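Below: the structure, in structure tokens.
Removed: one protein chain of the complex. Kept in place: all other protein chains.
This part shows chain A:
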Amino acid sequence: MSAKTYKRFNDSEDSMAVFQDCLTTFNESPVNPNKCRKLLSKLYRLIINSVSYEPIFKPQEATSLFFSISKLFQHQDNDSLRQMVYLVIKELSSMSDDILMATASIMKDIQSQDSIIKPNAIRSLVRVLDSSTALTAERLLKSSIISSNNDISSAALVSAYHLLEISEPTSKRLINETVETIDSKKSNGKLPIKLPASDLNSEEFEKLQYYSAHNTHMSQYHSLALASSLKKNDEMGLLKLIKQCDPTTVDNPFARMEILRLCHRLVLKNSSKIDIILPYLDWSLNGSSTNNFIVLEGCKIIFNLKLRDMYPAAIDRLSYLINDRAISSKFAAVRLVSDYCHLLTPELANSIAADIEVLVNNENKSVSSYAISTLLKIGNSDNIESLVNGLKGSGMSDDFKIILIDSLAGLINRFPKVIVDFLLDGLKSHEGSNLLKNKIVDCLSILFENDSMNNTLDETFKINILESLCDFIEDCEYTDVLARVIYLLGEYGSKISIDSSVFVRHIYNRINLENSIIRAAAVTALAKFPNITEPLLKNIAKNDLDDEVRDRAVICVSTLNHQNDNLIPSVDPNNLIHSDRYLRILELRMNKYSEKNDFSNFDIPAEYEIDIKEIEADQDMKANLESNHLDEFTNEADESSQSADDGNINPSDSILEAKIRHKYTDLTESVLNEVTKSKKLTDSTSEFLISCQRFIFELNDNTEEILAFKIENTMDFPVQNIKILDDDNIIENIEPQEKVELLVKADNVVLENDKYWSLSFEVDDFEEIFEFNAL
């Protein structure tokens, strides 16, 4: 299709013509299948080619289209027409409201014997279902999942996956069938159809041959993906699943990949499970028949889990991939090295750097940019200068420039001249996103900060940079970048020993031309040059239209009048880096000041030193609290903070105490001596969130310890007969998301460190045991 006709095709006028055509043709009786098919493909192309975010048809139009298309169901014996119908219904389902009218017809097709339209029908079914009708699809999906036909099985599995969003319970009921398909496809990978010998020439046999030759075992991947997302909160289930599917024997490469990733996720959650992944990593690196992307995934996992012993092997495989013929392998490998090269020892980094250097001149821009960026990060290359010079004018996209600038940031103090050149080019160029320009300013700030501490740069070089920045602010469209550059000019321009009036002039120009945010930044910058700018600031303080700008100017002027440097605390550069912290401290102090209701004097320097210690302590506590928040139930974090604050027993503890006394009557006379803070025994992602609190009672010089477990069931189904450790203590039934308490006498329990305790429970008559860390 030429560009001309393509454009005409996208006209909205044309979409209405197709729309009208469809309405009249589809309502004809009898149906003309060929004509309808052509029209449907026109319609389909219209829908999927529409570029705007708005749907191409309004709801009413889509609905009438849908009803006219639904009339094509009366034409029974034309598979290709039916397939087109399904394709279009899938697309229309997001635009039309009354799509559920097709449900019965689709279900009928799924029940039919026709294996050609069945997959299409299954995939469409899930688009027309809603949470109320989803249940009716359960049986159909079940039987389709276990179908011996891969296409049907795949379609059903993928549909069940999409159904998760519509009706999770329905999808969950499919778990048994799903797991079954992983198995069956593994054991008899080919189609399990037995044919009598006489049928050797039949159409069936040809079909079978076709299928076994082209069988990609894709349904393995689909069933694995579905099973793992159904069991995502069930660690034991996932472990079982992994045991069941050894990636070294699974046929489908995507499925192998998925198992690797699944193992990876599990190990990230629970590092004690590292054993499950190690053999697979060896296999993924060494298996000669595996795909490149599995090798890459293996390397990525090795770096991610920081398995140092395996780095050499991973680097070896990566260097092999870098020399691979396929450009995609080169790209993926070099990107991986770039992401993780900070983990490598110098020897390893050098060995891979030699391979990467070859890629610098690769004609694929993405590969060469990543190669350069990686070499820069590895940073021991002698030819950094030529590398950076090579970057100029290479027409990279912003994304790559940002990656490069990140790696340059680490080098800027060592090779300032060449890198600053490159940065200023990027800054002054009219192209470039806000993010890119911000990154460049970041980089320059690092340079200046370092210089103000160590004084390594020579004056003329700095003047050159600042003058370039002056040029830049004349012509910059991003407010935040502009404000930051003005800050740099004020901060460092004022420290230049020669005449700094040139900077003042440039900054003052902004006062006249820009918006209030920039004007405010400019005021602060101007205040750094008090000798020149005092009259200017006074003028601004009177005349500017914006409150913030005037306020700033007033403050600046009044500090100048005091001629007292101490009024604004001289923040040393180290603190400036943590200016966030400084601001938080200031905020806290001002809060305290206003709480006191004594508005006499707010004297920063006087209280600064004392406060900072107090506040740091305060912040440490806060930080602890925050981490508690992450780990524990919110209310428990609050409880522990309360008890930390005043040492009193908090209310929920006393409720628990009462419960304990109620349960263990022999403790009635005793005195509660100590309550420990509740401690979390499982990590926050496990199936049961268990925390434990120890209550220590004293009676006639005997101490009695009671362990109070709080158990929360995070699974989506109720669990029966929960026991911890011993048989005496049973909780009958615990509903999803419910929290219960279980009290256990400590003398029944051996308290040991590093011991795994067990929690057993029953689900649908199966008993499961769940282990968690001891205290």
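Methods note: a contact is a pair of C-beta atoms (placed from the backbone, for glycine too) under 8 Å apart; a residue touches a chain by one contact, two chains touch by 3 or more; residues count from 1.
Operating definition for what follows: contacts and distances are computed from a predicted model.
Chain not shown in the complex: UniProt lists it as "Probable ADP-ribosylation factor-like protein 1", one of "E2 ubiquitin-conjugating enzyme", "Acyl carrier protein", "Probable ADP-ribosylation factor-like protein 1" or "Radial spoke head protein 9 homolog". From the options A:A17, A:M101, A:A326 or A:L513, the residue with contact to the unseen chain in the full assembly is A:M101. For the chain missing from the display, the contacting residue among A:N27, A:S131, A:S328 or A:T456 is A:N27, taking the whole complex into account.
The chain omitted from view is touched by exactly one of A:S52, A:Q76, A:S272 or A:N512, namely A:Q76.
Touching the missing chain, out of A:S50, A:S115 or A:T136, is residue A:T136.
What chain A contributes to its contact with the hidden chain is residues 27, 29-30, 67, 70-71, 73-74, 76, 98, 100-106, 108, 133, 136.
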